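One structure, pasted below without further comment.
A single protein chain has been omitted from the complex, and every remaining protein chain is retained in its original position.
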Amino acid sequence: MRKPIVFTSEQEMPPMAVSLADMGHNRTGSWRYLRPVYSEKLAPCKNACPLGNDIPRILSLVSEGHYEDAWRLFRETSPLPGVCGRVCYHPCESFCNRKNFDEALSIAAIEWFVADACFDLEDAIPERPHRSERVAVVGSGPAGLACAYFLAKDGYAVTVFEAASQPGGMLRLGIPHYRLPREVLDREIELIARWGVEFRTNTKIGQDIEIETLWEQHDALFIATGAHRSRALNIPGEELALTGLEFLKAVNTGKPPEIGKRVLVIGGGNTAMDCARTALRLGAQPVVVYRRTREEMPAIVEEIEEAEHEGVQFEFLAAPVAIHDLHGKLEVQAIRMRLGEPDTSGRRRPIPIPGSDFILRADTVLTAVGEEPDLSFLAEHLETSEGIVIERAQGLLERAGIFIGGDAQSGPSTVAQAMRSGKEAAQAIKSFLQGQRKPKSLKLEEALRVNFSYFTHKPRVPTPQLPVAERISSFAETKRPISAEQARAEARRCFSCGVCNLCDNCWVFCPDAAITRVNGSYEVNYDFCKGCGICAEECPRNVISLIEEEL
Amino acid sequence: MKNFTLPSEELMGSGHLGCQGCGGALAMRYALKAVGDHTIVVIPACCWTIIAGPFPYTSLKVPVLHTAFETAAVAASGVRAALDIQGDTETTVLAWAGDGGTFDIGLQSLSGAAERNENIIYICYDNEAYMNTGIQRSGATPFLAWTTTTPEKTPKAEPKKDIMAIMVAHRIPYAATATIAYPDDFIRKVQRAKSIYGTKFLHVLAPCPPGWKASSEWAVKLSRLAVQTRAFPLYEVEDGERYTLNAPNPDEPAIPVSEYLKLQGRFGHLTEQDVQTIQEITERRWQKLLRLVSESS
Partner (left out) sequence: MTPTLTGTKKVVTGNHAVSYGALLARVQVISAYPITPQTQIVELLSEFCATGALRAKFIKVESEHSAMAALIGASSAGARTFTATSAHGLALMHEMLHWAAGARLPIVMANVNRAMGPPWSVWTDQNDSLSQRDTGWMQVYCESNQEVLDTVLQAYKVAEKVLMPAMLVLDAFVLSHTAEPIEIPDQKLVDEYLPPYRPIYKLDVNDPRSFGALAPPDVYMELRYKMHQAMEEALTEWAHADEEFSELFGRRYGSIEPYRADDADLIVVTSGTVTSTAREVIDELRAQGRRVGLLKVRLFRPFPAQLVRAALAGAKKIAVIDRNISFGMGGIFAQEIKSALYNAPERPPIFGFIAGLGGRDITPTVIREIIDYTESHDEPEDLIWVGVKR
C-alpha cells in the first residue's frame, strides 16, 4: 500500500507543483456504499426447468458447435434429452428473458437437435464407488427412469419393476408415436440400462410381487407407478364409452381399436388432445366436447393449436349428460353450459343452462376428463404402518425407506415434473441410505435484469413441421428437428442470463479502472472501486450484484 | 464473447477524484487508451483539474499540463510548437476541456487554434454545465434543464450551443461526436484524429450523475439513451463538409426523448408540453443532420 507524500520542509519540495507520484495512495474504495460482486445467477430458463438443465451453458456449447459436450451437460441433469426435446412443454421457454426482447429461445428444438446429433453416442459409465445398497424402483415412467438413472450414476444397484411388457410407462403407453418415436425412448432407456439398472417387466406390484417383499429385499423403495386410473364422467351409459387412456395404450402398443368415423372426445386436457389427434390419424373425424371455452382448456396451448391445425373439431360449452346406444351407434345427450364466477382453479365455473339439451351422435366416445393414481396396493400399508412421514416440502412420502413420486404422488403432471420428482427421490434415497439429511440446496438469485442494449433483434428459429396432409395420414413425427446451422444460430440468441461469458462490459465501463481481467475472469479492486454500480447496470446478463457495504 | 475491443493499456490510474459514475473519467480512460502513452494532455479548469489529483500526485500516466480555464487549445498549441521545434512530431498533444472551457470561456482560443489548424486533438467532455463549481448553466446546458443558476421556476430558456457546427465552420480536418456508451466508436474516432494532421475536435457527451441528478449506475445508460433518442447523434465531419452518421440507425424507430429525460432529476420539473417541445426540437435537429449527411454523400 502506497503512502501519501508528506513534506516536512519546503526544501523537500520541487520548485513548482509537479507531480511526484500517482494516486495509488488514495483509497477511493472508502467512498463506496454499494459493493459490486460477481455472483452468477440462476437463468430463468434453468430455474423453470424442473430438472434444472443448465441451459445457458448448454446453449453456449451449442453456439460453438460443441454438440457432444452439450449432450453430456444435458445428461448431467436429465437422462432423457431426446424425449424431453420432443415432449417437454418447455417451461424454460415461457420464462426465457428473451421473450421480453423479441421471442423466447427455442430451447426444446435445440435439445431435440442435440439429442438427435448425439443419438449414437455412448456416454461413458461414470466413475462411481461400488455400493452394496439395493434400491427398487416401482414403475418405469419418467419418474422411475430418472430415479434409477441418478441412483445408478452414484453406484447403487437399482432394479426397476414394470407391469407392462416394456419399460417407459406413460412415455410408451400414453404419448402418441407422432410426438415421440419409440426408437428415441428405447435408446435413452438403453443408456440407463447400460449403467447397470435392471429392468423387470411384466411385473405388477400387488399382483406379481407384493410391496412388502420388495421392501424386505431392498434397502429403499421408490414408488412411481403413475396415474393410470381414468376419472369417471359419472353419467348414465358411461360404460358405452372408451377411456382415452385405454384408447391411447391400445394404439400405442399396436392394437388400434375400431372407432368408426365420428369420434367424440370428452375433455379438454392433454390426453383429450392426444386422443383426438390419434383418432384423426386412424381416419376418424374427432370432435372435442369441452364444457368451458378454449380459454379454460387445461391442455397446453401448443397441443390445442396443433389439434386445430390438423382439423380436430371443437364443441365448447357443452357437457355430456348421458350416453345411449342407438342400434350400435352412440347418441350423446349433452347440455349447453355458460360460464359463471371463477372457481378454486381460477377458471370460470361452467353452469348448465336448463332446457338446452341437445344430441351428439358418434361411432365412438372417448372420455378424457383426467387420470388419478391407483395406490390400492399401498393404501392399506400406508394407513396401518406407523412411521410414514409426509414431507410436503419434498413432495415425497417417506417411511423408513419408502419413497413415492411422479404422477403416483402428484396426480397427472408433465414428463419433466415426473422426472424432477424421480431425481429428487434419488437424492432423498441417497441421503436416507447414507444416514444423512438431505443437503439443503442453495437457491441462487434469479437473473432477471437483462440489459437489452447489448443484443440485436433476431427472430426465433421456426420449428419445421410436416404438412398437415402427411401428418394425419400416419403416425410420423409431426415436428422435424432443426438443422445444425439453425441450432447454432438459435443458441447464439441466448442471453446467457446470469452466467458470465467474459463479455468485458464491466471492465470496459469502469470509470475508476478498478476492474481487472484475470485469467478468464474479472476482479474488482475494492481499494479503489467507488461503488458507482455501472458494472452491474451494464452487465448484459445480471452476473454482478450490488450489495450494501456494512458501515 | 466481447462486446467491445478496447486497448488493454491503462493510462488512467485508479484513485482519481472523479465522482461515482463519472462520465468524464470514463471518457479520459477511453481517450488515453486510444491515443497511447506518447501523449501530452493539457487540462484547463474543469472537473479534471480535480479528478487528476492534487499536487504532488497525478492519476494519469502521461504528462499533464494544468492551465487556465480559457486556454486549453492555445496552451496545447504552445506545447505542440515546443515539441515540433525540438524535433518531436510524434507525440500527440491532447487538449482536454469541459463544456465551459470549450463552449464559453475557451471558445476564443479554441477558435484561434482551429483557424490556425494547430496540430492537436481537442476533446471537449461535455457534462452540460459548470459541474466543478457546483452545477451552473453553461452554453452547453440543454434547453429547459435545471442548474443552480437556472432554478426550476426559470429553467434554461436557451438551447444548447451547437459547438459542432461552430467547429465545422472552421473547416478543420476532423470533427466528431462521441460518448461513453459507445467505446469502440469513441476509440476509433480518437485514433482517427491521431492519424490526421491539424486540428481535430471531438465533442464527447459525458454524463454527470450528480449534476444531472441521476443515479451513478446510469451514466452509461444515459449516454446510450442520448444517442438512441437522437438527442446526441454520433457523427463525423471531415474538412468541414463530409458528414458521416454513425449512430443511431436512421432506419430504426427512435426511442422517445422522454426515456432519456425521465432518468434525470434536472428535467424533473418538465411538463408534458415541455417534453413534447424538446422532442420536436430533437427531431428538427436530427432531420437537419440527416440532410447534411445526405447532401455530402
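As written, the chain order gives the labels A and B, with residue 1 at the start of each chain.
Keep this in mind: a residue touches a chain if its C-beta (ideal position, glycine included) is under 8 Å from a C-beta of that chain, and two chains touch if they have at least 3 such contacts.
All figures in this text were calculated on a predicted structure; none of them were measured in a lab.
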item	value
Contact partner of the left-out chain, one of B:67, B:199, B:223 or B:279	B:67
Touch list for chain A against the chain that is not drawn	7, 10, 13-20
Residues belonging to chain B that touch the chain removed from view	37-40, 42, 49-50, 52-58, 60-68, 70-71, 74-86, 91, 108-109, 111-112, 115-116, 118
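Here is the rule we go by: only the chains that are shown with their structure count from here on.
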item	value
Centroid distance [mean C-alpha coordinates] between chain B and chain A, Å	51
Interfacial residue positions of chain B with respect to chain A in the complex	1-4, 6, 8, 10, 12-23, 25-26, 29, 53, 55-59, 61, 64, 180-181, 183, 209, 215-221, 224
Chain A residues within the chain B interface of the complex	5, 13-14, 17-28, 31, 453-454, 501-505, 507-514, 517, 525, 527-528, 530-534, 536-538, 540, 546
